[in-house]
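Removed from the display is one protein chain of the complex; every other protein chain stays in position.
Chain nomenclature is as follows: A and B, assigned in order of appearance, with residue numbering initiated at 1 for each chain independently.
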Amino acid sequence: MTASSPAEPNAPILLEARDVVKHFPIRTAQGRQQVRAVDGVSLKVRTGETLGLVGESGCGKSTFGRCLVKLIDPTSGSVLFDGEDITHMSRRELRSRRTGFQMIFQDPYASLNPRRRAAATVEEPMRTHGMGTDQEIRARAIHLLQTVGFDESYANRYPHEFSGGQRQRLGIARALALSPRLLIADEPVSALDVSIQAQVLNLLADLQEEQKLTYVFIAHDLAVVHHIADRIGVMYLGELVELGGSTEVYNNPRHPYTEALLSAIPVIDTDTEVRERIVLTGDLPNPIDKPSGCAFSPRCRYAQDICRVEKPLLQIQLDGREVACHFPVATGAK
Amino acid sequence: MWRFAGRRALAAVLVLFAISVMVFLIFFATPGADPAARIAGRNASQETLAQVRASFGFDKPMYMQYGLMMRHLFIDRDLTSFVNRGSQVIPQITQAIPVTLSLVIGAAVIWMVLGIIMGVAATAGRGTAVDPIIMVFGVIGVSLPVYWLGEVVNLITQSRLHDSWFAWVPPLGYAPLSDGVGTWALHLVLPWMTLAVLYAGIYARVLRSEMVGAMNEDYVRMARAKGIGEGRVLIRHALRTSLIVIVSLFGLDFGALIGGAALLTEVVFGLQGVGKLTYDSLQNFDLPVILGCVLYAAFFVVVANFIVDLAYAWLDPRVRHV
Partner (left out) sequence: MSEPLLEVRNLRVSFRTRTGTVTAVDGISFTVDPGEVVGLVGESGSGKSVSMLTVLRLIDNPNCVIEGEVLFKGNDLLTMSDADLRSIRGREIAMIFQDPMTALTPVYTAGWHISEQIRAHEKVSKKAANDRAIQLLTSVGIPNAESRVNSYPHEFSGGMRQRVVIAMALSCNPSLLIADEPTTALDVTIQAQILELLRDLQSEFGASIVLITHDMGVVSQMANRVMVMYGGRLVEAGSRLDVMREPAHPYTWGLMGSIPPTDGTRAVRLAAIPGAPISPSDSDRDRCLFAPRCTFATDSCRPQPGLIEHRPGHSDACIIPFSERAQRRTEALAPMRART
């Protein structure tokens, strides 16, 4: 069973990332070095599909998300939206495409203008893109605020007068304002309690069904990603290490990192269920000084000599899963 | 940081070059009138015109003309004014520049110090009477016209009370630093104050609104939660982040003032600065002087902005890489 309507397998590809790389220069005691935040990620997202992205904190998910909507320029590689290369587009060309893709930011407060009231925050993108008269815009803003659970008494409040989860919902309302076709949602529900989280996830699913929206959904809560996504991509140190159907990845991880990640999900009632938790040891992943060979090898319990020398490529396995590992975990070995 | 400074310096040089080219095009290459006639001024004789043509090479190709102009300005420094019967232009400018620099830098120090103190005090006194009182002073400062304030100051210090309270005030005009720092400062202290009042008012208001915004930020709350004193929260956190805005404002104002916007103050206090010089030359259509003033002023404006850029990068780590 799937939550949202599964994307038709032959739906057109809406978003394609081709070998996207983003390096940040930083100064360190050893002089100038590069943070290899995103290190060659390629993937395709079909119209109407939800792609979940998970991975260690700092592995480059947000940076990749920003590259996808061209909020930052990738160091190399390109992003195709609807078949058009947006990475090398001029500002003017891009502006007309902007309404097509929106981003919900991880940092709800930092992305809100502190001097703008809630309703104005939601209206602002509609105004810049001239989407109707003042009244229409206002009405739509109020409607959007209601969809994310605010009554009208919230419309005139400033961001600092909202709670953490309320700010997050405000960010969602703003992203929806332009009726985008693609939504990059960076941790959109992390600050919400489970009940409102459920409402928001249901809302996203409804919108997807009605408007054939496409989502790239970045989150740490694996149960949430499993629920909302059709496919899950797992990132580690700026690379995609596993990509496959949501249920398959969740129930049957093939990359050792995915396996460790899933085993660390806190279980609700610790006294009734004990499952083996794989504790990751070894060097902490460092995007400045990446290990040779497989990036995960220093912490991998299955690592062998070849892993430290030769970098495994993302390869399609027999079951259709894409895994970047020399020794993928066997199917059904959970 | 060094790379950043290097890149900025390079950019500054390019800007200067671009300005000089533009000025050149405006003065010499606009089609229509004969540039020689414009340079020679009104009612110039035929010999003067011929002389001008030769010295600026108006029969030569454009880039040669540009080179010649630069040469007159910066290498030979022998640009002559024809309106004023052959007086040298560059010495006039190099005399005016220290006057303006003294005036503006002194005033800038005063208004920055005053503006920051007022802004911080108003922020600290939010919710008490201190804040509105300071802000009212700010508004008064902003709304007093410089020429009027200057005239009033002059009236009081030079005539009405000159024999009693203000006996120490020297006559109007400028005394160079070589006469001693004391004399120099004494001559400038009233012009400084007059010019600074306006800007101190503006800066205090801008800073207050920035800082009050910053006081609502999470990082200020975090700083308080650490148990550090309110003064430190105010200065090291709220003021430090708000300074970024002040500095960019400063870059604009400072550059404009050096470039001649201090004219009114210069006129009122009888200071022969760049503003006054430009103004006089405009009145006489004294093109060579205008030319010199524009380029020298541009030079200082660009240098001031370069320094502000560095200060900006030092204040805000986020701009260092971009």
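Here is the rule we use: a residue touches a chain if its C-beta (ideal position, glycine included) is under 8 Å from a C-beta of that chain, and two chains touch if they have at least 3 such contacts.
Keep in mind that what you see is a predicted model, and the values were worked out from it rather than measured.
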Self-check item: Residue among A:41, A:122 or A:222 that touches the chain left out of view
Solution: A:222
Quiz prompt | Candidate in contact with the missing chain, chosen from A:202, A:292, A:315 or A:331 | solution = A:202
Quiz item: Hey, which of B:215, B:245, B:277 or B:295 is the one touching the hidden chain?
Solution: B:215
Practice problem: Could you list which residues of chain B touch the chain missing from the display? | Solution: 126-127, 215-230, 236-237, 240-241, 244, 315-318
Practice problem: Spell out, residue by residue, where the missing chain touches chain A. | Solution: 1-3, 24, 26-30, 35, 54-58, 60, 62-63, 106-110, 149, 151, 153-154, 156-157, 161-167, 169, 187, 190-199, 201-202, 205, 220-224, 226-227, 246-247, 250-251, 260-261, 264-271, 277, 279-280, 283-286, 288-289
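Throughout what follows, only the chains that are shown with their structure count from here on.
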Quiz prompt | Rounded Å distance, chain A centre to chain B centre (Cα mean) | solution = 49
Exercise. Please give the residue numbers of chain B that touch chain A in the complex, ascending.
Key: 213, 216-218, 321
Self-check item: chain B-touching residues of chain A, taken from the complex the two chains share
Solution: 24-25, 109, 114-115, 160
